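Note that one protein chain of the assembly has been removed; the remaining protein chains are unaltered in position.
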Amino acid sequence: MKKLNVGMIGGGFMGKAHALAYAGMPMFFWPAPVIPHRHTVVDVTDELAKDAAARLGFENYSSDWRKVVEDPEIDIIDIVTPNDSHAEIAIAAAKAGKHIISEKPLARDAAEAKTMLDAVREAGVKHMVAFNYRRTPAVALAKKYIEEGKLGKILNFRGTYLQDWSADPNSPLSWRFQKDRAGSGALGDIGTHVIDFARYLVGEISDVNAVAKTWIGERPIQIGGVDKLGTVKANVDVPKAAVDVDDEFMTLVKFENGAVGSIEATRNAWGRNNFLTFEIHGEKGSLVFNYERRDELQVCFSDDPGDSRGFRTVYTGPAHPYGEGLWPIPALGIGYGETKIIETYDFMKSIAEDTKVSPDFEDGYQIAVISDAILESAEKSEWVNLSKQGEMANLSK
Amino acid sequence: MKKLNVGMIGGGFMGKAHALAYAGMPMFFWPAPVIPHRHTVVDVTDELAKDAAARLGFENYSSDWRKVVEDPEIDIIDIVTPNDSHAEIAIAAAKAGKHIISEKPLARDAAEAKTMLDAVREAGVKHMVAFNYRRTPAVALAKKYIEEGKLGKILNFRGTYLQDWSADPNSPLSWRFQKDRAGSGALGDIGTHVIDFARYLVGEISDVNAVAKTWIGERPIQIGGVDKLGTVKANVDVPKAAVDVDDEFMTLVKFENGAVGSIEATRNAWGRNNFLTFEIHGEKGSLVFNYERRDELQVCFSDDPGDSRGFRTVYTGPAHPYGEGLWPIPALGIGYGETKIIETYDFMKSIAEDTKVSPDFEDGYQIAVISDAILESAEKSEWVNLSKQGEMANLSK
Amino acid sequence: MKKLNVGMIGGGFMGKAHALAYAGMPMFFWPAPVIPHRHTVVDVTDELAKDAAARLGFENYSSDWRKVVEDPEIDIIDIVTPNDSHAEIAIAAAKAGKHIISEKPLARDAAEAKTMLDAVREAGVKHMVAFNYRRTPAVALAKKYIEEGKLGKILNFRGTYLQDWSADPNSPLSWRFQKDRAGSGALGDIGTHVIDFARYLVGEISDVNAVAKTWIGERPIQIGGVDKLGTVKANVDVPKAAVDVDDEFMTLVKFENGAVGSIEATRNAWGRNNFLTFEIHGEKGSLVFNYERRDELQVCFSDDPGDSRGFRTVYTGPAHPYGEGLWPIPALGIGYGETKIIETYDFMKSIAEDTKVSPDFEDGYQIAVISDAILESAEKSEWVNLSKQGEMANLSK
Partner (left out) sequence: MKKLNVGMIGGGFMGKAHALAYAGMPMFFWPAPVIPHRHTVVDVTDELAKDAAARLGFENYSSDWRKVVEDPEIDIIDIVTPNDSHAEIAIAAAKAGKHIISEKPLARDAAEAKTMLDAVREAGVKHMVAFNYRRTPAVALAKKYIEEGKLGKILNFRGTYLQDWSADPNSPLSWRFQKDRAGSGALGDIGTHVIDFARYLVGEISDVNAVAKTWIGERPIQIGGVDKLGTVKANVDVPKAAVDVDDEFMTLVKFENGAVGSIEATRNAWGRNNFLTFEIHGEKGSLVFNYERRDELQVCFSDDPGDSRGFRTVYTGPAHPYGEGLWPIPALGIGYGETKIIETYDFMKSIAEDTKVSPDFEDGYQIAVISDAILESAEKSEWVNLSKQGEMANLSK
């Protein structure tokens, strides 16, 4: 079996998830399309990188991502850094002929994403954006039902991503609250996952009309570079600085195929943890999903008899997408790790078989275009039509 | 105890609910502020009216609502007819000096609602619109938490009302699908309940931006006047006619106090029955309600300790609003009847104590103004600001 | 339509529920089999009875139940008093030739229940025991599925009834904690509802093996006769007295048809309000019900395709048992009142049509036999076989 060497740039929370996926993927999907080898991990300092290598099972480490990107032994570059470094790394990796998987959002805005897309197209390498949640088997099952026509024509979509880790005003000001580093706030960080669901399940979005809010205007400055996602409260004495991204947005959407919908995200929703949901109504049925209970998909079929019609709670397992590779009994339990293992599997397969994988940088770019439009719409208080937003129309063909 | 005579115009499904409330109210709330006596019921023909009187426990019956409205023995007129007759009956009743409770929506549009509001103001009678769902004890509990400041400043509101009884294209074309009779579709029929929640719990709405859709363009004409709410499927051979109201709408809303939100309603959501929900986030907590599980309110308080914070599922009972009068154990069960019994209680109390009750015709008018703005916004594809919509600003003071 | 005069003995919480049912039944089920007329209500004193009549809409009142039982105008005696008076009243009513509906449990023990059964048999009157929860449409739907064979052979049953209103040691010692008045504790009060479910849905119970516990040995004595079901906490200074009934029991059961099961009840389960549940597995499917969410029945059919099999959440409405008479849309809401309205309907129908209604005093007696066996089993720590418990074998034919 072919082995491909991975150079992973970043050793934080996301690095952990990706490292687990590299280790676990062949255990689940066998024979593996390729074996991803944890060749080199990069972190900010040599010391941190050395520690990351030991922790995450990489053979080598480095504090110089450029050298890794250019290392001829490396086949794949995996970008798990904050948003402001995605483009630079990806473009360099593309030029070096490496296949690339980048964490989401692809870039801070559409223009930046476009430079990345241009680079991978030019280089002819494989590329993927890590919108892992659509790899949840229950989400893939939703897609399957829709493609099989079991819901008929799709009428609408409503998606939410609600968290509460930044609802506390003393949650520190990490890079996720800084526009120059993150691009946007809840929108780019979590809202883009919902946009990915909407496009994956329903189709291309043509128009948006949004409101956006920054509820907590300033936060205590984070000490040290590590982003703890709100789990550490800052000391009261710490100086504060301004938040210049959205805490929350809501947008109406129109789809090219006539469906309508709403998308919203916030990190200030007390009691919601990773409440990534969708509800879809079609002419012949409905779907409901909540990632907090991610082993389940709820589906209602209109042609069930009237006296026994209702949402079926389907627990995904061997009978469902990716079921052959996963655990043998439904509800043994899909965790975050499994979504990343499936993602890695699909990426490796696309490399091995030289096929297009989705979501790739084109999707990442389109999602950036939509995200920009959402912010523009919120600022101008008007609908923004996406066909006017540059290359997008071509992409969606 | 004072007894007041009710003349009820209409003997259908809503008449049943109101009749049960008149009978049951003193059983639950005792001593009763007044005893509502089922004096006369009106239906389309004498035969129907006679049957309704026997069935619903009214002493007298009539097929002439005007005569009942003018009957000096009658103290209260209860309007449970289709939307297109609310105004005519209410204005006549006001002129005759009767207290009035009208089913919702108050009228087919704001202009019509305004004529009713003017009439009851002029007459100085008590008036109420039957947005009964806010009488659900769990909703009243949400209001109580908010008023006590337990959620802090309210940031947002999202409300839905999803049903599926008209999702079948063979559900007959009743008056609910005809603009001249109903005014609007899902918006007036069910969406107005969500608007009522939004105003009740968060505050006045200042701006809306909506989409509206008619998914099923024509339906088989209903045989006979009885509205079965989709439970009877039309024969396939029946001729069809056009639907000229919305099947579904979604709107973003801005509140005067700075909160934002979304409201949507559809009667085409397979699997949803009476899915009237809200989710509210405040600076200090969150609320979630779903009428399909109406004995429950979910609430999360930010000041719970981190290791045991989460949504509390509170079942309403004696410790909660209206609990003294209702069943002695939570989850014995609030049904539709109980919401109407509470509504009747509050209306009778307002008459007995000469106090303002809410929602009254002012609320009904404001909801009509908002509804009109939603349709206007959907048609023009732009935000509509409500302060420009006439009298409303004055009302909300 | 024939009108029958009801004499109701008792004007407390249960009296309220029954009064609402008498008023509401014809509104829901029309044409009504008979019209129950609220003729006379009895309470402990004339003053209380007079108040009850005004409150509950009875024409007359009395503090002498014997006179009412013998009143030739009375057709039906409705017993809504504490358990220790059921037998005396019922036997007198039977002798006077009245039809009888008695609250549950039928009596304090099987021997007492037997005297009641003998009396109604001798008198040839109609008789019913008010195990109203099986009238919940979702429970009736479960019965329908089973009778249609949709679940195949039933393998097992597990039922619970968990409440928390007596979990607080300061909840006062009402008659419900006194063996001489109640017969037993959680067993008779709520456990009998689960036994009723088990017999209704699965079949006759042949053996039991139980544990029973009194967790709170003494409680403050209740001031005044009114049973508030724990909603009023006693003053700390109040003298205490011993509880001599069970707070909780659990029993294994064997059914005559080979199925097995477990039944349990407690009033000391913090957080459970009216958690009356069952889960049933058959060879071809499963059922799950929770009265706290009583509009819903969950059903799983084994012959659904593997990729879309799961529990269906069916909301009962017009397509389900009793649906013609109830609300026109599922989840408008079944409350406690509706269960009592249906119960009254079935009792009136049995009188009008001279048919057997279930559960009747035979069922009430059998449930008492089973209850006695549960206590005996718990005391002796051994299985108790019911075929040795007297008349039961004959009854179940």
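We just call them A, B and C in the order they show up, numbering each chain from 1.
Just so it is clear, contacts are C-beta pairs under 8 Å (C-beta built on N, C-alpha and C of every residue); 3 or more make two chains touch, one makes a residue touch a chain.
Only a predicted model underlies this, so the values are computations on that prediction, with no experimental measurement involved.
When the missing chain is restored to the complex, the residue among A:173, A:253 or A:334 that touches it is A:334.
Residue A:317 is the one among A:188, A:317 or A:364 that touches the chain not shown. Within the whole complex, the absent chain has one touching residue among C:38, C:281 or C:340, and that is C:281. As for the chain not pictured, it touches chain B at residues 141, 144-145, 296, 299, 301, 304, 306-315, 319-320. Think of the hidden chain as still there; on chain A it touches residues 1, 13, 16-17, 19-20, 23-24, 26-28, 30, 32, 51, 54-57, 163, 165, 228-229, 231, 273-275, 291-296, 315, 317-319, 327-339. Residue positions on chain C in contact with the hidden chain: 155-156, 158, 160, 162, 167-168, 209-211, 213, 215, 248, 250-252, 254, 260-262, 264, 266, 268-272, 281-286, 288, 298, 300-302, 309-311, 381-383, in rising order.
Here is the rule we go by: only the chains that are shown with their structure count from here on.
Mostly identical positions are employed by chain B and chain C in their mutual contact, as over half of the interface residue numbers are shared between these two copies.
If you average the Cα atoms of chain A and of chain B, the two centres end up 41 Å apart.
Separating the CA-averaged centres of chain B and chain C is a span of 34 Å.
Within chain B, contacts with two or more other chains are made by no residue at all.
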